[in-house]
Every structure is written in structure tokens, then in C-alpha cells.
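Note that this complex is displayed minus one protein chain, with the remaining chains in position.
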Amino acid sequence: MNLQAEIPLHYMIVLSTLLFFIGLVGVLIRRNLITMLMGIELMLNAVNINFVAFNHYLYPHRLEGHFFALIVMAIAAAEAAIAIALIINIYRKFSTVNVDDVDELKY
Amino acid sequence: MDYSYTLLILLLPLLGFALLGLFHDRLKPMMSGTLGTLNLVVITLLSYYTAFLYFSQGSGESGYTAVKAFNVLWLSFSESLQIHLGILLDPLSVMMLVVITTVSLMVHIYSLGYMKGEKGFQRYYAFLSLFTFSMLGLVVATNIFQMYIFWELVGASSYLLIGFYYERPSAVAASKKAFIVTRFADLGFLLGILLLSFYTNTFDFTTLTSVDGVAISTPPTALFLGMSVTTWAMLLIFMGGAGKSAMFPLHIWLPDAMEGPTPVSALIHAATMVVAGVYLVARLFPVYVLSSPDSLEVIAYVGSFTSLFAAIIACTQLDIKRVLAFSTLSQIGYMMVALGVSGYGGEEGLGYMAALFHLFTHAFFKALLFLGAGSVIHAVHSNLMTDMGGLRKYMPITHITFLIACLTIAGIPPLSGFFSKDEILVAAFEHNKIIFAVQWMVAGITAFYMFRLYFNIFWNRTPVFHHTPHESPTFMTVPLILLAIASVLAGFVPFHDLVTSDGKAFHTVFHWMIAIPSVLIALVGIGIATWFYKKQNSIPDQVVQGAKRIYDIVFHKFYIDEIYLFITHKVIFNFISQPVAWFDRHIVDGTMNLIGDTTVYGSNLIKKMQSGQIQWYIWFFTSGVLLLAFLLLYLN
Partner (left out) sequence: MTGPKIIFFILAFSTILFSLLSVFDRRILRAAIYLLFVLVAIAGLFYMMNFQFLAAVQLMLYAGGIVVLIIFSILLTSQINSKLDAPKLMQILAASITALFGIGISLYTILPYVFTPSPATAVEVNMRNIGLQLLGTGEQGYVLPFEVISILLLAALVGIIFIAKRSRT
């Protein structure tokens, strides 16, 4: 179905912006490394919505946004997996996944 | 006439200083001594030759003309402010060349014997060469700034020489005192130089002292506190001269300067450095006498007071070198008096001629006195009169030469001191009877304390000596003999033909009315001294007991040193130095510390940015990006 008639593009933009900054807040606020990762996933999803929306509304004759979103998803998956591996390593070393406690690279 | 060889007279001692100083540990002591002395022989011969050439060309109608052997531009700040270096030859400087080189040569030869075996022998000769160079440069200066440069050099050399025995705290203190007092006086000197040259637009002596020049014919009329700027300038310049010549109240360094080796005292504090002040006034004499006669009055009174003051103190001192130091003060006072009462030109300029004549003769007999005292000290190993007595049996040459010197300074004819002192008394009599009376009394006191010194060393009682004193070695006695001959003959030099206020010769008349009373009072002084001191008796002690309070004050040199210490410690330290030190420590240093501390504090604040907390970093760059976006989009 074609959404151009009923839901203007702006709604999508607002949605993706809100989602992105909520994800940002999640990254900045949360103390747990895993919940920070969840915030990052939210941000990536917001970006995906953006790409797909622009593709659907403005450039229906091409599929670039679609594929870009696909690639982003693949990268996000790889990155999440690596992040989890790192978190597990940190847990083994520091016995904690609190981000305040892994601050050895400081002054 | 080509006088360009006179540059050697300056360069040779400088070269001597450089060589002896740089190689002082490679040269054997006698080697450096011989080198230094030979250097001086060459320089002395050159000076005599210069004097011969200069004076033999005759004075002619307009008197001896000043010859500038060199005058090179050294520093040029602007059109009107230029400093030259050069050699000026006129009767005054040529005479000074002769005096300085002769006395320096005698001291060099004498030191070969006196300083034998001393540690630092080579250093001593290097410093002597440096001093000779500085003094020679001072007297041949073409302009007042060059004179100031060499003036300071002389001060530095005398500091080095007075503090020669640097391991003795008293010597170190004395050299510091000498340097600081003369430096303080040089403050006035520099102010005077700047003032004078600002108003007359020149530093050059020939321009300043020429009768048609701007300093004299159209003196600046600006007034400051009632006195003209010329008077201010000349008084300030005299302040510098008073410091070097140890006029009251800047005399305090001279007695202490006796801590240096005795030949140094002979060279510096008898014959050359202390007469630098007299030389300065004489050099600028036309400006003094024609543009600011008031300053001459001041000079005359200061000189007169100093000579009386010093003569009184000399009567009570027990250290023979101190007696001679105060005697020097007194005699320089005479020279200043003579300059102060002088007029300009011909007969009027008698005082000028008399002052320089006395400078000439005084150099010889005072050097003789000091070297003789050194000979005595060398034999007895003590400076005090109480350790001496009856030495005439052991040291005949020293005895005879010392006696000749004492008779000369007392003013007994036909020795040289009589002629020069007599001319001063004549000049004083014609201008200021009070000063004449004072100087006449001082002549008597001089005779008294000199013979007190003589009798206490060579007659009186014979104390028990550690080892029997013997006559000094030849190196030491030869200069004594030579200087004694000079003291006898120097009186016959026709100064009135050679060195006069305006360069022209004039005729002097022998004033019996003045000569006879001066000889009489000298004989009275000698008589009293003989009565008191020739044989051991109790009369001196009775006199001292009778006037105990006064005697104590005089013995302590009128407590002038204590007054100075009081002023510096209580007044200057507390009111000036303390605040300045506080300012320096808290404000100047504090500012530096503040800058440093602020930097450290700031960095302490900033280092928290590298906290290792990931969320900080993320926050920083996201807010940075947003801020940047905001700035670029909306505030462009």
C-alpha cells in the first residue's frame, strides 16, 4: 500500500527523530553495558526507519534506502554480537558490567 | 707631532692583565712578577717620553693645547648622544701619566720583594696591571663618559685588590664597603654627567671646558630649587669625586681599605685612585670656576673640613696604616681646598696649580710612606705601633727614607712638600682667611701626628721581638730610595710653567709672610711630638687620661661608621629594604607562582575530561556535534 496519501512524510521523520534521541538518552543514562547496547540498537533502528521512509515517499523508483537499511541491519547484528563478546570478556576481568567501573584508561 | 704611540700606554697594561690573568697558574710567580714589572718599565719610559715631547714643544702664546691622539666613535645612540673613546693629552693628563706610571712601577718592583711567597702572587700582578690600565684610561679620557667607564673600572680593580686576601672576612668586608660607597657616590656622578651633557649637548672635555663653548659662555639658565642646573650638575659630579677621594662623609671606606696588601695601599690609596676626584674637578675646572663658583665654595669647605677631621683622628690611631690613611684623607682635603679657592687664569689660578703640584709631590712622598710602612710591617709582622719601636738600629734605609718622607709631609724646606703646601696656603690666604687658618692649623697637626708615627716606630722603647727585625730585601729598598730622591727633587719642578688653569705659564712669587708661619707651626708640631714620643715617657698617657671622653670619641673615628650602620640597619633596611623585599617576594614571585598554580589548577580541572568513563565521552561528542550543527545552521 502507498502511504503517501494518508500519512505525510513528516510523521515518519518525527518518529525516527524521537526514537533516535530516546536511544541516545538510553546510551547516556544507563550504567549497565548491556542496556547501553540496547540504546544503540534503538538508534540504529531509528536510522533504518528514516532510510526506508525516504525511499518509500521520495524515491519509489529505486531501492537504495531499502538496501541501505538491509546493510545497516547486517552491520548492527555483527556489531551487537561483538559487543556481547566484549561484554562477556569485561565481565570475566572486572566481575562487573557497570560502565563506571571500567575506567582504567583515564588520567 | 704624532702621539699615536700613546695607545701603547693603554694597551700594554691591558695586555699584561689578560696574559697574567689567563696564564696565572702556568707562570711561575717570579716570572709573572718580572713580566708585569717589565711591562711597567716600558710604559713608564713611554710616559716620560710623552711628557718630554709634549712639554718641550713649549707653551707659546695661548698656552699648551690639548692634543687628541685618538678619538674613535664607539657608541652612537643618536646625533647628539655619542660616546667616543680616545686619548687626550694636555698638561694635566700628561702629568698624571708620569705620576701614575712612576708610582706603579715602584710598587711593582717593591711587590717583587714584599709579596714573595704569598699565595696568588700571579693574580696580584694581573690585578695591578688591570688597575694601572684603568687609571691610565681614566686620566687620558677625552670625554666624560669614557672617564666614567674607566672610573668604574678603577673601582672594580680596587675592589679586587683590597679583597686580595679573600680568605679574611675583614678584607672581604672592606672591599665590599669600598666598592659600595664609591658606587653610591657614582650615582651622583652619573646624574651629574647626564645633567651636564643634556644641557650642553656634549660629553667631550675640550668642548665642555673651552671658554667659548656652550658650557661656559652661555651656560644653561634653567633653575631647580634655586640653583642653576650647572651648579647641580657640577655638585653631583663632585659627589662622585668625593666618593673616590674619600671626602667627608664618604670617607668611611678608606681606613678599612688598608686591609689590602701594603703596596696596594701605596698605589691606590695614596697616589692614584684617591686623587681621581681631584683630577675630575681639575679636568672640569673651567666649568666649575666660570659657570658655577658656588660649587667651588662647597668643594673648598668640604675639603677643609675633611682635612681637619682626618688630621684629628690620625693623632689617636695605633695602626700605622690607618694613620697613613687618615693622612691621605687630610692631604687630599688640602688639594680640594686649593681647587676650591682658585680662580681662573694667570695669578688667579694659583690654587689650581697648587692643587696639582701637591698631587704630584704627595704621590711620591705618600707612596714612600706606605712602602716604608710596608717594609716595617714586613719586618715586625704587625701593623700596630705598640709592637714597634727602636727600629732605627735594625732598618737604616727604611729609617732614613721614612724620615725624609715625614719631613716632606710636614712641609720643611727645601723638600717638595714645603713648596706645594706653601702654594696652597698662599692661595687660601688670598681668597678665604678662615680656610687659611684651618689649613694652617692642620699643617701643624700633620707634622705632629706624622712625627708621632715616626718616633713610635723608630725611636721610643724597643719591645721584645719574636725574631730580630732586619732590613728589607733590595727589591723593597730600591723603590724607597728612588721615591725619597723624587720627594726631595720634585719640589723644584716648575709647575707654574707647565700645569696651570688656562694652560699659560705664569709667574709665582715667594710669599715670605706665609712661608715662615707655616714652617714655624710645622716645627712646633715636630717639637711636641719629639717631647711626647722620642723617649718613652708617660706624658702622652697623661694627656689621654686628662681628656678621656674626647680621646675615645676621636679614637673611634667620631663614630661615623656606627652612625652609618645605624642608618642602614634601622632606617634603610626597615623602611626601604623590607617593603621592597616583601614586594619582591609576595607580588613579583607571587605573580609567577600564581601563573604556575593557575595552570596546574586549570589542568587539574581539565584532566577530569579524560575520566575513562565512556558515557562522558559519548556525551561530549554528541553535544559537540549538536552544538556545531546549531552554530553552523543558525548563527552563521
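Chains: A and B, in written order; residue numbering restarts at 1 for each.
Note that in this section contacts are C-beta pairs under 8 Å (C-beta built on N, C-alpha and C of every residue); 3 or more make two chains touch, one makes a residue touch a chain.
Just so you know, these numbers come straight off a predicted model, no measurement behind them.
**Q** Touching the missing chain, which residues of chain B?
**A** On the side of chain B, residues 615, 619, 622-623, 626, 629-630, 633 touch the unshown chain.
**Q** On chain A, where is the contact patch with the chain that was removed from view?
**A** Considering the whole complex, chain A reaches the absent chain at 1-4, 6-7, 9-11, 13-15, 17-19, 21-26, 28-32, 34-35, 37-39, 41-42, 45, 48-49, 52-53, 56-63, 66-67, 69-71, 73-82, 84-89, 91-92, 97-98.
By our rule, only the chains that are shown with their structure count from here on.
**Q** Quick one: report the Å distance separating chain A from chain B, using the average Cα coordinate of each chain.
**A** For chain A versus chain B, the centre distance works out to 93 Å.
**Q** Taking the touch rule as given, give the residues of chain A at its contact with chain B in the complex, in rising order.
**A** 24, 27-28, 36, 99-100, 102-107
**Q** Show which residues of chain B lie in contact with chain A when the two form their complex.
**A** These residues of chain B touch chain A: 607-608, 610-615, 618-619, 622.
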